[in-house]
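Each remark here refers to the structure printed beneath this line.
The complex is shown incomplete by one protein chain, all other protein chains being positioned as in the whole.
Residue numbering begins at 1 within each chain, and the chains themselves are lettered A and B in the order written.
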Amino acid sequence: MTLRQPKYLTLAIRFAALGIFLLVWDLAVRLGWIDPLFLATPLDTLEHLVPVAEHAAPDLAITVTTFLSAFAAGVIVALAIGFAIGISHYSRRMLLPLLALGVTIPKVTLLPLFILWFGIAQTPVIVFGALSGFFPMVINVMTAGGEVKPNQVLLAKAMGFGPLQIFRKVTLPAMLPVLVSGLFYACNASMMGVFIVELALARHGLGAVVHDLAVTFQTADMYAAVLLTASITAAVNMALWYAARYFGRWRY
Amino acid sequence: MAIIEVTGVSKTYHDAASDRVIRTLDKISLAAEENDFLILLGPSGCGKSTLLNIIAGLVPHDPDGGRVLVAGKPVTGPNPKLMAYVFQDPVLYPWRTVLKNVEFGLEAQDVEKAQRRERALKYLRLVGLEEFVDAYPRQLSGGMAQRVALCRALALETDIILMDEPFAALDEQSRILLGDELVLLWRQVRRTIVFVTHSLTEAVYLGQRIAVFTARPGRIKLDIANDLPRPRAIGGAEFNRMVDLVWQQLKVESQAASASGRVAARQEILLPKE
Partner (left out) sequence: MHKLSPTLARLLLVLVLLVLWEIFTRFSSVSAILIAPPSAILWQMAQILVRASNVPDFYANAWLTIVEILIAYAVTAAIGVLAGIAVASSKVIGDAFEPILLVLYAVPKIILYPVIVLMIGTGPATKIVFGVFVGIFVIIFNTAAGLRQIEPNYLRLAHSLGYGGAKIFFKVQLPAAAQTVLAGLRLGFGYTIIGVLTGELLLVNAGLGYLIDWASVNYYTAQLYALIVITLAIGVVANYVVGRIERHWVRG
């Protein structure tokens, strides 16, 4: 695609940018631009990383299980409803704008309602996370059906394949890239949903850990926890993003 | 013995858009012998593609007494063991490699994996695409894609190959070259080919027999043997004589078809790359 001749230059710029960022960060604390109560130096943050990780391990486990349940629930319901709606052009046209609305509205506004209904244990976290992931996924499932061209099905019929085989060999592979990309968006949304509620409730999970560390001004620990969470979520998201790219590689 | 026998077949359907009943074929009768290269030629909307689809078993004909026999048995549905179908749009599955696309039809017929691969490779070599076995359809040109579709049909090793304007979306050079390849293959593997086209030149260049359709509702106006020796010279005296002969009959029908202003039914001009 592009000749990476100035490859060294690109890397150099990247390192320079990161270096400047870390330098400014460090100086901001050392020179007192920002009160050290509110910002920890990069080194401090790294030093606290491992102890915080160990300490937060049980909460990390809670967040992970919560997220997985929420994500799975949202995706499964989205697949069921999406397939059911996607069968008929009419129902798809009728319901798509409503469901698209569900993606764009700030669902966080409903948070107090969820807490009212489900209490302050892990239930609202799971439900909110599932709901957050449901909407982007259902849209993708509904539109994935449009990826299958009628000629492709006709050809398979002319070749003598039965309906189940046609589903396996034609419908599913055609839909796969859109479905996987939907998983990516749903995963991102579910993660955010789970974290938001944990932060708000401040009782269990990584969100609660970060919250507690922040309000008790254990600054270096808090930054370490944030770094930890950011790294894990970024890793998962990027893995899914590359997966979506891999499954769509035959398209472009 | 006629390998394909169409007797008194009609086809009507209800057009939802205009809320009218349209009669595409009107008690049409036609026969194809073994190893024939039969051309179905006619103006737009005359029903030639519809007839092909009926022979292929993809579309049922009206139950009013018409009959379609292939190899002596009536057609009840697609029969990939007997007939292979090539669309105008190559319809290659973009998520499969060229090789896997050619193997596709064989997967429905319980052919073993190794054998599938062998057969696919054999035909790909025949059309000169052996270097592209692991390429994806998006990397192919229109002509190459249609060649792959042809291989897929050939790999089924059926007695009959049905082709619905397979070269219509290609440029002229590709059309001529692929036409030559098709004729070469036909002589090598000895199959019956039924080829739909609206191009007069293509019909005379390729066909051993030409069946000219009337405008809708379709009937056979002329069934003529084309004995020109091969290779045929487009523009040669003999060629032109045959073209004139056919055009005499076709002209009237084409004028009738366009004068009535009837829009062609289900004429899907599909681009080769989607």
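As a convention for this text, a residue touches a chain if its C-beta (ideal position, glycine included) is under 8 Å from a C-beta of that chain, and two chains touch if they have at least 3 such contacts.
It should be emphasised that the depicted structure is a prediction, and the values quoted were computed from it without experimental measurement.
For the chain that does not appear, the touching partners among the shown chains are A.
Listed residues A:I62, A:M159 or A:A214: the one in touch with the omitted chain is A:A214. Residue-wise, the contact with the chain that is not shown comes from A:A200, picked out of A:L60, A:L131, A:A144 or A:A200. Across A:V24, A:L43 or A:L113, the residue that sits in touch with the chain not pictured is A:L113. Along subunit A, the points of touch with the absent chain fall at residues 2, 4, 6, 9-11, 13-14, 17-18, 34, 38-39, 90, 93-95, 97-98, 101, 104-106, 108-113, 115-117, 188, 191-192, 195-196, 199-200, 210-211, 213-214, 219, 222-223, 226, 229-230, 233-234, 237-238, 241.
FYI, only the chains that are shown with their structure count from here on.
Work out the mean CA point of subunit A and of subunit B, and you get 50 Å between them. Residues of subunit B that touch subunit A in their complex: 56, 58, 78-81, 85, 87, 89, 91, 93-96, 104-105, 107-109, 136-138, 156, 268, 270, 274. On the side of subunit A, the complex with subunit B involves touching residues 149, 151-152, 154-155, 157-161, 165, 169-170, 173-174, 176, 250-252.
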